[in-house]
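One structure, as structure tokens, below. Some questions next.
Complex shown without one protein chain; remaining protein chains in place.
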Amino acid sequence: MKYSDIVHRCFRCGYCKFTDDYQEFNCPSYRKFRFDTFAPGGRMWLIRAWLNGEIENSERFQEILFSCATCGSCVEHCAFTFRDDLVNIFISAREELVNSGKIPPAVRDYFKGISIQGNPYRQPAKERGAWAKGTSIECYNGHEYLFYVGCVGSYDEIGMRTARAVSTVLTKAGISMGILGEKETCDGNEVKSLGEAGLFQSLAERNINMFKELGIKKIITLDPHALNAFKKDYPDLGGEFEVIHYTQVLASLVESESIKFNPFPAKVTYHDSCYLGRHCGEYDAPRSILNAIPGIELIEMEQNMENSFCCGGGGGNFFTDILGGGSDSPDRIRVRHALATGADILAVACPQCARMLEDATKTEGVQDKLLIKDIGEIVSECLTGLKR
Amino acid sequence: MSNIRERLADIVGERFVSDKAEDLYFYGRDPGLMPAVHPDWVVLPETVEEIQGIVKMAQMEGIPVVPMGAGMSLSGLVIPQKGGIVVDMKRMDRIVDINEKARYVIVEGGTSTGRLNAYLNKKYPRLRFSIPDSPAATTVAANVMIHGQGRLTQQYGFNSDMVSGLEVVLPSGELCRIGSCAISNEWFSKGAPLPDLSGLFLGWFGATGIITKAGIKLYPRKLLRDVEIFVTDSPDFIPEIIYEITHTEMTEDINIFSQPLPLIFKDNHHVVIYFTGDSEEEIEFRKKTVFHSLDLFIRNKDGGFMSVGAGMKKSLLEMPQRNASTFADVTKGGGFEYSGPIITIDKYPQCTRKLDELAHKYDLKYHGTARIIGRGHAMMFAFSFTFNRSDADMLDRTRKALHEASQYALSIGGVFWKPTIDEQKMALQKMDPEFARLLKMIKTNLDPQGIMNPGNWESK
Partner (left out) sequence: MFDLKFDENLCLSCPTGACLVKCQYMELDKEQAKEEIINIFRGKDSPVLKECVTCYACEEYCRRGNHPFYLITQRREDKGILTAPRAITRQWVNIGEPKGKYEVGRISKKALSFGFMPQFLDITKGRLFEDVMPSYFFGQEFFCNVVYIHFGNTSVIKKRLPGVIKQIHDLGVEEVVFMHDECFAAFDSLGPAFGMQIPFRSVHYFQYLYERLQTLKDLIKPLDVKAAYQRPCSNRLCSETHKYLPVIMDMIGVDLVQRTYEDENALCCGSIFRSMFGYDLAADVQKRNIDDMTDNGAQYCIFNCHGCQNAMTAKIQARGIKPVHLVELCRMAIGEDPEKGV
């Protein structure tokens, strides 16, 4: 296994599972399961035990490995110099399991959907651009930017809502961009994080080739997970593009005072998506947008930015739901964090977070008290037009 | 016993009991070098009643019960020597109550030192407790249970001396309050003016019961902290240096370290002196007093205060110090362990020489750390070796070095701190037989079936 020269170096001291003030457990799977085996240290020790033949690849072992949300909180908080590789190590172990063929059924189903339809929703590829009906977004045709929507934005009801809002706002703001529509296929970020390296590579290569053929140089992503794959993994496969998240585009429009807003009176708290925040280092752009909207009072949750608590959807768990369920499900905990601030709106910048958290408000029975809104949606509701 | 799992699930809920190989593997070992023994079940209770239920059931069935916090003693204290149930206490992590004016806090048995620290930082910034340098995940209750030491130990003794009350599930499953809280709602004293029964539990590693709540004393937290390091080239000066510094009564804490790497530390002994104060003037006065207490050493060129760079200062002022854990990665191997006897301060020179000797003999990377307990009343001296977990030969050499260190410590009048099962046996052999008999009498009376963390403090 890749990184097998590192796994024995974990001291299982437990710094990895905390926020940086040690107040809360910030590892979503540990926070839910509470067995030390579900903390990063537990995974490290068990991966080593498995490599040494001391334990087998059992259902429990799979549950332990695949419940990791790859949220990167451990990378942020581990005390050791190898911390940057923690999530990579867990992904490598998943790769080994995938190669062995013994993986959870939900994971297998996910791969199957992607392999056959190019999306995990078992929906036909030609429906991929359906979300755009009724909007003015065009198919990519030499625009400055490709607007890459991703599977969740293309097929998930809430994701589509977000995609429409964001495309409307950006188009209105004069950004030259187009979509791939039914030609778009999965970016592969979750495929990679679930350990199917081969499938990821073929998806990435297909995308890279298509982007190049179409002459695409710059990409705006709806989903931070796609942002992560394009920025971090595609360059190694020859895909060098200028990739930004849509909140970064909006933030620069705000900074240049190119857009203006009607008052939007609301108490808003913002949930950092792990892939936008910890993985891609963008904490300021979403906040600068919210702060620029008159009437919004931005209240931070205690666990924010580098200490943000994952919604539980990362690392493929959005699709496999191995981490979800029960009152300690990370999405429900996160909703309770948001409620504790007294906010009426929990703003997000990721369609996966949006779906996870909106579902959780229903399970918690607080959908009337706390609205989940993507920043794109908020902006679309108060954007008055371009400043001249 | 086939239905034990179900009965445990009835008590704590299905989600919080496991007999899966992965959990048994992990909970059967700690980061130190004691051999693994797998438990049969791991449970994660959330309430006192659940713990009582677990213990009563275990008592009925004669199943061993081992309470566990973070499992970071390094000496294998929560390795279930005879299998049975490991009770992971960490879901019981509430801060139950705090009495600001009487300066004590009551925490549940699984509350981490990190969590309590964060809580005080936010809610009671004028109060603090004695934070050990073990990782933030370690629990307050386990730390006092093992007679841990922390940042206030130089002023107030062992962290167990700062206990202000206990709530314990006895081996019978009954719940018992110890100290002032036994007859009052106030948790200001673990014993006095009553007979002090806290000694029935502190230092027993769970062999006499499970601490479900611990009251601990809080202390004034000054606005400012700083650190200075006095270095000397000979360990022989250390006892006198410590005597002089502790005489001033001006310091928060005093640690000593010596280590061959990085080179800046080679061949010197470093007395790390912590200061606190509510103003620059206060802290400066304390420093000045301590500096002057060492003038003779400085004039004779026997020692001096080194310049402490910003990075080093930051790391030293951290609570807990994360680099106390990262020592485990010196050989890129994920482990370290120490034999940490409590000794009188005059034994520092010989212990540090012994440490050098052992490190060379067994070809190990090492450091020596000492923590002053009280006004120089004693010190914990850690013969600390870092090892590579994947190097079997190094593990073996480390075990041998630790064993020799323990034997040596015992021979010079040291008393083991958080001893391994093997060290406990050495101690039981050496101790006053009447003391050993008294231990046995207490254990037998409290836990006649011997189900509580069996193997610990057990004499024949």
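Here the chain labels run A and B in written order, and each chain numbers its own residues starting at 1.
We adopt the following convention: a residue touches a chain if its C-beta (ideal position, glycine included) is under 8 Å from a C-beta of that chain, and two chains touch if they have at least 3 such contacts.
Everything numeric here is computed off the predicted structure, so don't read it as measured data.
A.B. asks: Which shown chains does the hidden chain touch?
C.D. replies: Across the whole assembly, the hidden chain touches B.
A.B. asks: Check the options B:K190, B:K287, B:R322 or B:K418 and report the residue that touches the missing chain.
C.D. replies: B:K287
A.B. asks: Touching the absent chain in the whole complex: find that residue among B:I183, B:A310 or B:A392.
C.D. replies: The missing chain is touched by B:A310.
A.B. asks: Just to verify: which one of B:H247, B:K266 or B:H360 makes contact with the chain not shown?
C.D. replies: Per the contact definition at the top, the residue touching the missing chain is B:K266.
A.B. asks: Touching the absent chain in the whole complex: find that residue among B:I298, B:L317, B:L395 or B:A436.
C.D. replies: B:I298
A.B. asks: Taking the full complex into account, what residues of subunit B touch the chain not shown?
C.D. replies: Here the touching residues of subunit B are 231-233, 263-269, 280, 287-288, 291-292, 294-295, 297-299, 301-307, 309-310.
Here is the rule we use: only the chains that are shown with their structure count from here on.
A.B. asks: Along subunit A, where are the residues that touch subunit B in the complex?
C.D. replies: Touching subunit B from subunit A are residues 8-15, 17-18, 21-24, 33-37, 42, 45-46, 49, 54-56, 58, 60-61, 64, 79-82, 326.
A.B. asks: Help me check something: in the complex, which residues belonging to subunit B touch subunit A?
C.D. replies: Within the complex, subunit B contacts subunit A at residues 15-16, 18, 20-23, 25-27, 31, 42, 44, 70-72, 88, 90-91, 112-115, 117-119, 121-122, 135-137, 322-323, 325-326, 328-329, 332-336, 388-390.
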